[in-house]
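Of the protein chains in this complex, all but one are displayed in their positions.
Now for chain A:
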Amino acid sequence: MVEFDVVEFEPADAPTAGEVAPDFTRPLVNDEYWENTSLSAVTADGPTLLVFYSMNGAFPATYVWNELRDREWSDLLSVVGITISTPYDHKSFLDDRNLTDVSLFSDPSNEVAADYGVAHDLDGMAGVSEPRLSFFLLSEDRTIEHSWIASEWPEFPDYDELEAELKDAL
């Protein structure tokens, strides 16, 4: 049997269900333009799924967004991603993956992930920190209804379970 050397994360120091998710403002990229936008402006429009993910180009980014696109969660609530990629990169990523109903925050400094306790320094990429994969289901006042945070690198959620939680909360 092949033993994989899976990297375990330190326990995340992230806000948990019932707490209010920290607000932030970053350029939010859609398929046409980007504009400084606060998380609270997004959640004010209704329940929101906030997804921290690996930089565009890494295979986990592709896996996650193909899955979210195919599950059409953006029909149920606002779906926004955040990672360290630039706005230009986000725009290409949205085009390449045919993501038309989601938008992506650009946070090259990874400060937002640090603020949420889900930052991850990449081994072998000096000076580069990115978010670990995390999902936060937020209500209109940014209260966290449910969250899932990767405990290993890489690790993916049980999407069916997440979808059940999501439909439960809506």
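Note that a residue touches a chain if its C-beta (ideal position, glycine included) is under 8 Å from a C-beta of that chain, and two chains touch if they have at least 3 such contacts; residues count from 1.
To be clear about the criterion, contacts and distances are computed from a predicted model.
Of the candidates "Glutathione S-transferase N-terminal domain-containing protein", "Binding-protein-dependent transport systems inner membrane component", "4Fe-4S dicluster domain-containing protein" or "ABC-type D-xylose/L-arabinose transporter", the chain left out of this view carries the UniProt protein name "Glutathione S-transferase N-terminal domain-containing protein".
The residue touching the chain not shown here, chosen from A:38, A:66 or A:151, is A:38. Taking the complete complex into account, A:91 is the one of A:91, A:120 or A:142 that touches the chain left out.
Listed here are the chain A residues that touch the chain not shown: 27, 32-38, 40-42, 44-45, 87-88, 91.
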